[in-house]
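And now, chain A:
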Amino acid sequence: MPDLIFALLSGVVGSLIIAVIPQVRNRLRNFAVLFFCAAGTFFSWRVAIAVFAGESAEISGEIGGFPFVLSPDPLGAVFGLIASTLWLFAAVYSFGYMAGKNRQRSYFTFFLLALSATLGVAFSGNLIALYLFYELLTFATYPLVIHERSAEAMKAGKRYILYSLSGAGAILIAIVVTYSLTGNVDFSGEPILAGHRSSGLNFLLILFIIGFGVKAAIMPLHRWLPAAMVAPTPVSALLHAVAVVYSGAYGILRVVYSVFGQELMRTLSFRYIFSWVIAFTILAGVIIATRQDIMKLRLAYQTVSHLSYILLGAFTLQPWGLAGAVMHMISYSMLKITLFFCAGIISEHSGKTRVSSMGGIGRQFPETMAAFGVATLGMIGMLPLNTFWGKYYLMKGSVAAGMWPFALVLTGSGIINAVCFIPVVVNAFRGEKAHTNSGQKTGVALMLAPTLILVVIALFTGLWPGMVWPAVQAVVNWYF
Partner candidate 1 sequence: MMTVITDNLPVFVVIAPLFVAFILPTFARRLRLVEGLVIIANTLWIAGAAYLASIVLSQNGIPITYALGGWQAPWGIELKAGSLGALFILIIAGVSLMVSFFARNNLTEEVGSYERVARFYVLILLLGGALAGMAVTNDLFNVYVLVEIATLSCCGMVSARKHARAAEAAFTYLILATLGSILVMGGIGFIYIITGHLNMAFASQELGRVWQNSPHVVWMAFSFFLVGFGVKAAVFPLHVWLPDAHSTAPAPASAILSGLAVKGYLICLLKILYNVFGQTLMQQYAVQRILVIVGTLTIMAGSILALTQDELKRRLAFSTVAQVGYIFFGFSLINTKGLSGALFYLVSHAVIKSTLFLAAGAMISATGEGKISGLAGIGRKMPITVAAFTVASLGLIGIPLFSGFIGKWYLLLGSMEAGSVIPAVVIIAGSVLCAAYLLPVIRVAYFEPTPEVDVKDPGLSQKVALIVLAAAVVILGILPGPFMELANMAATELLVLK
Partner candidate 2 sequence: MKILLEKLIINYPYFAAVILFIIGALTVLTRSNLFKKLIGINIMESGIFLMFVAAGNIRGGAVPILEEGSSRSVYINPLPSALMLTGIVVSVSVTAFALALILRLYKEYGTTDARRIAEIRSGVLKK
């Protein structure tokens, strides 16, 4: 299956090539980055389309005596699609953001490497491959987190990597347990643990969830995420709102549906506990967000909250819940990246990072703040935006699963989201037009264009969710 290999390799090859282009040839490098990102996107679209059409693509081999399988199923294909497509946007945004900054080479090298790692996570066909790429992702993104090289960045990087590795360790134990129970780690076919019945499996579930929950930032394990906000904005946007954190959420979806399987999950009592932990995360995350003054931190805590939406969908064990989770994955990523992009534009061109100092900023950046406002509505889950659909199906799933309090939790979270961001948007437009002598306007178009395009796509998919529905349907049909 050449598409699969091309999709995976484009990032690695790209990063190797970028690493040798000298620091001064910025234009050439940007072109190369764009090319490889586009290649990755193109091939992962091809893979995804093939997968949705029901073809199976599989590469299997052996690494270190372990079976190593790459075979995207619809869920993986969806994740790959989201990641690679947004990578393209983030790449364009990065050109604008990084223009005239130091260490562009290392930035773009790891930027592309992380693309490969993320696609690897998405396309992995067994636990071993998943684990491998999961670790690789940690290491590929670490240099991006500490890109500023400040003491704060180093501290954040340390926290990031230790949290991630601890999580990976828990996953490793869980994989070993799974393997020693079943001798099988493959995702294809029946769920790996199907047919096992034991209350001890609860602890296995805990291990898996702690492991992936670190990256998915479930509440006690979330503390690396706000710290990692010292990274450059495109990185925060892409990795800490989408790729890295989604790899955790994706892992949990995998664990629930491919490792345990919904039938087994239904018998495990711990899933209720986890559901409540997740509900707590949904509310607490966004409540903490309202108390943050630094914009990126606010967004980060909101990410914590919204990631748990996806997990909630997974834990409903209902087709609707899963559909909601997938839908939320797709739609939330677009809007969250938009929010980060907007925050980045503002902080780059006005130097303002605090919410309290952003009064009147919208007069200076009307398009940016408009995009921000629209994305905010999406975060609340209002209709013309596609996030409504995610939320709708999530609520539907929780009600169908008999967990209707979680539907209330989702609603409540929407309200708090409004409290959190509506004032920002409204305050941004109050007052007179601010001084518009923001000296360097370089790359504002490059930064604004992806932002606006994403907003338009989000609006469009909100009005016509059928556009992404085949993907959702493929995932749901795969598991139910």
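For the reader, a short list of remarks on this structure follows.
In the analysis below, contacts are C-beta pairs under 8 Å (C-beta built on N, C-alpha and C of every residue); 3 or more make two chains touch, one makes a residue touch a chain; residues count from 1.
The candidate set was assembled so that all candidates are chains of the complex that A comes from, given by their letters.
A quick note: this is a predicted structure, and the numbers were derived from the prediction, not measured.
Interface record for this complex: partner of chain A among candidates 1 or 2 is 1, by the touch criterion. Listing the residues of chain A that touch candidate 1 in their complex gives 63-66, 128, 131-132, 135, 139, 143, 146, 149, 154, 157-158, 161-162, 165-166, 169-170, 172-173, 176-177, 179-180, 203.
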